[in-house]
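As you look at this complex, bear in mind that one protein chain is not there, while each of the others sits in place.
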Amino acid sequence: MEKPLTEHITPGAPPLDLAAYEENGGYEALRNTLGSMAPGEMTSLVENSKLRGRGGAGFSTGMKWSFVPMGENAPKQKYFVCNADEMEPGTFKDRYLMEGNPHLLLEGMILGAYAIQAPTGYIFLRAEYRKSEEALARAIEEARRAGYLGENIRGSGFSHDIHLHSSAGRYICGEETALLNALEGRRAVPRAKPPFPPVVGLWGKPTIVNNVETLCNIAPIVRHGPEWFRKLGRAEEAGTKLYGVSGRVRNPGLWELPLGTPLREIIEEHAGGMRDGYRFRGVIPGGASTDFLVEEHLDLPLDFNSVQKAGSRLGTGTMIVLDDRTCPVGMVLNLERFFARESCGWCTPCRDGLPWVEKILEDIESGGGREDDLGILHQHAKFLGPGRTFCAFAPGAVEPLQSALKYFEDDFRRHFDGKGCPYHAPSAATGNGQPPSSSQGPETRNQKS
Amino acid sequence: MATLHIDGNPYEADPRQNMLQVSLTHGFDLPYFCWHPALGSVGACRQCAVRQYRNEDDQQGQIVMACMVPAAEGTRISIQDEEAREFRKSIVEWLMINHPHDCPVCDEGGECHLQDMTVMTGHAYRRFRFRKRTFTNQDLGPFINHEMNRCIQCYRCVRYYKDYAGGRDLDAFASHNHVYFGRSEDGVLENEFSGNLVEVCPTGVFTDKTLKGHYTRKWDLQSAPSVCAHCGLGCNTLPGARYGGVRRILNRYHHDINGYFLCDRGRYAYESVNRPERIRHPLLHEDAHDTDTHSKPEFCSVDHALKRARDRLHSARRVIGIGSPRASLESNYALRALVGEDHFHNGLPAAESHLVNVALDILRHGPAKAASLREIEEADAVLILGEDLTQTAPRMALAVRQSIMRAPEETARALGVPAWNDRAVRDVIQTDRGPLYIAAADETRLDDAATSVVYRAPEDLARFGFAIARAVHGDAPPVDDLPEEDAAVAQRAAEALANAKRPVIISGTSLGNESLLRAAANIAWALLRREKPAALAWVVPEANTFGAGLMGGRPLREAYQAVSSGAADTAIILENDLFRRTHDVDVERFLQSLKSVIAIDSLRNRTTDRAHVVLPAGTFAESDGTFVNNETRAQRFFQVLAPEEDVLESWRWLGHLESGTAPSEEPRWKELDDVLAAMARDLPELAGARDAAPAADFLKNGSKFPRSPRRFSGRTAMLAHRDVSEPKPPVDSDSPLTFSMEGSVTIPPAELVSHYWSPGWNSVQALNKFQEEVGGANRGGAPGVRLIEPEKATHSFFTDIPAAFTRSDQKYLVLGLHHIFGSEELSRHAPALAERIPEPYVAIGEADATARGVNEGDEIVLRILGRQHKLRARIRTRLPQGVLGVPAGFPGLTGLVFPADGHW
Partner (left out) sequence: MLSDKEREEIEAELPHYPRKQALCIEALKVVQLHRGWVDDSALRDVAGFLDMTEHEVDSVATFYNLIYRREVGRNVIHLCDSVSCWVMGCDSICSHLKKSLGIGMGQTTADGKFTLLPIPCLGDCDRAPSMMIGHTLHSDLTPDKVDKILRNCE
């Protein structure tokens, strides 16, 4: 089985340096195409590969690049940005790539930047990823020294430099337009769309934002061709995917597998099945902002379209397993607490709706729940949906809620008898036990609560 | 025009707008919070949700925010859609989660957009059963009260304050449901337009602190259309009064002038009306000029005062009249009619009078027309020549700040981003701003918005201006020996103006330099010769400066001469403190030489203290009258409250003085319209003033228009501070307004709008119903009449270019530096505003300070025209060498005509 993303990564070992990367065919794609292939051709090539974004939304990468204005009248300044904010709970795939093979990402970024003719690139990295930061900083230095970055890269006539920008926290920074604001040094509140970043992006200039994993696919695609890439996937979707599993499975971890690998195979074969004494109840397939899948979905191929048809999203492809001894309500409470805390505070439904959801779930967990709460929760699941809020944060936030209401309604009801959560240790139960205000961190001196 | 469908019915709409604007324009009650017609859309509150359908066949549609949907041809939305309605109700429910529900004790109550929207969406019962989040409030200074718990996070305040008004000390803090709006720490809001927060905020977070000082329920405020009396721009206001005092000022929308916003001087000066130093009864001071007796003026009855005044007039050899640029046209005219054309003086020092005439002549002769504030806002290139606008004509500075958005908005439009899509526009244009060139004597508060600023002495500013004119058109006279640096900026400014579609040149009288006006005219004319529709905007200091100029009186100096030559021995001084106009010595000599001085004024001042008879004049709030603004627009203001005690409008007093000796005799002017009619006959150039508002007999459906809102608690509550008897309301024979809540319920002509109210819309946002289209023209046309529209003729350029400023070691050129808070006479009496007045100072350029070894705060004794002034030094980085500045109109510094020579 081919694993273009991870084949050279040895867990625990230091990141591949430039020499090792080049030894394994690294920067070959760059050397062969920069200056000789027309930028537009590069874009078509990626479009033909059917690569879909690995950041969560699954948008065609080549098509996104094709929205960037090109030619004489296009602005000279454009930006190519790598989204390395990875803060989606349950997600730990981009870190693996950056810590293992940073040059793979850099080469992908340079090729992408070449396709849209962007002289400047940024990697927007979450602050907590110190190891990734070190690996990337070193790799950028190496690439600069080797002439893969900087003026007139390898005599191609194309110049590009990449800057590493480390964030200061907040999950919303991963939303691509909020990310642009963060890069500009502002509050990371999402931007109005349209206009979309490929036309109006960083500092008002055309900008592409792609996920780390997405970009790590670029060099292999350019090197081996789109056909090769398309064949990597199972069924209709192209390429491989990093699938991760966390929760009470025997062997939590991360695997590069063909896109479309069935859920059962991932959980039972790769993650080793459930730990002794635990049964599978459900899974959030692609990070916190995706709908639960349950037993009936175990044979679902995990590709974008199939998961969508099953009522969820592939998201980041890193899944969190719910076992039979963990309270689904508690789990949803944990998720909604996260979302309530991370809302940027720009639009009403998200800013004020999610804390309400959080409080209701908290009350249900501690035995204060009421029958009408279900109605309020349902209403939120609906009214925080797509189009109703300013960005995709809130719709993502209510995906686990709406599916939990669908699949675990009984569990909710079992809380209503006044005694609270019927589940016990170890993963029991009353949220994580702190009042919400104390979990806010020392962020403002203005609030009193 | 685009055709689109709302709930199945077709409507015509301007495709450059969004669907929220269009819906409101067509009368739909679609709720909203974060959108504001002057601030555009950002889609934050999600309150204006509607369902949009792709086409006729689309049955499903999707929920969208109307404010983010362009009014493109064929757009289909449903406001009535069940789910959209439920969603809108939910929005209010969410907003109310943390709202304190303190309406009964909230200053905003009854005039609250949040209340209105809550009722409109049908949210009534609270389901949220948990604790509310609370915030601490901040002390934001004398103007604005802060109550953060009421916040609904619509972000309007920061968008207005930062993006629109250029403020940098109010911001949004924290995130999620802890977002906080305020300052990093307590402190006075510095921006000169902070008061608008009161109207911009849709609930009670930012409220008027001065109103709080004498609070009354807003539906009990009696109100009438008024015009701001505190600078030359003529912003339209809505003062609210109760219990004999003015309680607050609200903005009155004038599409071509102030739009939605006022400056803080205009909003907070009103407290001067309520001051104890108001003159409310006639005063007699028989030996006012006998400094030995130390006698005090005494109150007397109206009849007695009138008798004594008339006696003095009858026994006079000759009576001269001194008018005033802060008195209405009617009062000035009544004085002129009383003393005769030859003996009427406009109340201005000669130099200022001359400047005013030059400015008016330039407008008269054309071809450049006067720009309205709206035209300045819409200008795509602006040059300011010698004015610190924020201080001299504040609202104009706010307009200029908008103009710099015009050019970049074009860039955004080219990328398909409409101007109303506020955040997207800002994302596109980033720091890109349109051309604004400033030439000033010292730093101005607009410098941060400028493309380039040059700081020079007045003569050099004028030369810079002349050079721009020359660079625009070769027929304009050249300027010799202009420093290279200035020439380069002039060249760039000229190019920017010539490349613009709607350039505006701004200049004025504040530096006391005529060449500046001429240079400005040359630039406008040069542009016009290149077929650019350039307009001129003049800055004049007072509410009726141009009115006084058009009245055609003689300057003060001639009044002084008439008396010193013995030609005249009696003067009637109308609303004018001469000590503020000319040098103490001259005023003193003048008053001493007069046998009789009769003063008519509203607030005690040094001149009234020296008068033999003082008659209590109504302020703007107790008078009807007309002011002519900087674009020569005559605008009527109306009594907000009937004058109490012995107070009368000045023109009425003058009518009484003219009527003869017997107290019982009929006064010459019975009604305001009599004065206006006589004035129109006498002074054709002012005839238009008659049409500035409907005459007193204007009725709609046989009714006049009420000053009290329809929600007024009732007549029994009107004097509740005294008793609860039902007084007979005063009869108003001067205007189509009544002192009552009864009267016409239709929307009156724009000049007569006394409140913004419409069923379901109790807040100022009801204004939407008073516009032709939302954010557009006043329904029924823009109030006021422009008295001068220029001839089309081509003017030959002014050629008298001044010599460059030369520094001398013996003396400094002293300029009067203006302050929004402190330079204007009446507003100084308003306590809240007075807190913002700086200490008197002398401004010294860095080089001069170094040369003289002066440090910040050092005391300096400056001699100006023989008078000594002890002032603390303020070191200024930009003030040119050889030039000093002192605050204009400050106590101890009044009566100086700037520029003046100074020694130290």
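Order of writing sets the labels: A and B. Residues in every chain begin at 1.
In the analysis below, a contact is a pair of C-beta atoms (placed from the backbone, for glycine too) under 8 Å apart; a residue touches a chain by one contact, two chains touch by 3 or more.
Note that this is a predicted model, so its numbers are computed, not measured.
Visitor: Identify the residue among B:Asp169, B:Glu410 or B:Asp682 that touches the chain left out of the display.
Guide: With B:Asp169, B:Glu410 or B:Asp682 as choices, the missing chain is touched by B:Asp169.
Visitor: With respect to the chain omitted from the figure, which of A:Gly26, A:Pro226, A:Gly247 or A:Gly420 is a touching residue?
Guide: A:Gly247
Visitor: Taking the full complex into account, find the residue in A:Phe338, A:Trp356, A:Phe390 or A:Phe408 that is in contact with the omitted chain.
Guide: A:Phe338
Visitor: Across the whole complex, list the residues on chain A that are touched by the chain not included here.
Guide: So the residues of chain A touching the unseen chain are 77, 86-92, 94-95, 126-131, 163, 165-171, 182-188, 203, 244-248, 252-254, 284, 288, 318, 320-323, 326, 330-331, 334-335, 337-338, 341-342, 344, 426-428, 431-434, 438-446.
Visitor: Quickly run down the residues of chain B that touch the omitted chain.
Guide: 168-175, 180, 183-185, 431
Convention: only the chains that are shown with their structure count from here on.
Visitor: Provide the residue numbers of chain B that touch chain A in the complex, in ascending order.
Guide: Contact set of chain B toward chain A: 42-47, 49, 62-64, 68, 86-87, 90-91, 94-95, 97-98, 127-128, 130, 133-136, 148, 152-153, 155, 172-180, 182, 415-417, 421, 423-424, 427-430, 432.
Visitor: In the complex formed with chain B, which residues of chain A make contact?
Guide: For this pair, the touching residues of chain A are 170, 172, 187, 191-192, 194-195, 199-200, 203-204, 340-349, 351-356, 359, 363, 372, 376, 379, 383, 387-390, 440, 443-444, 446-449.
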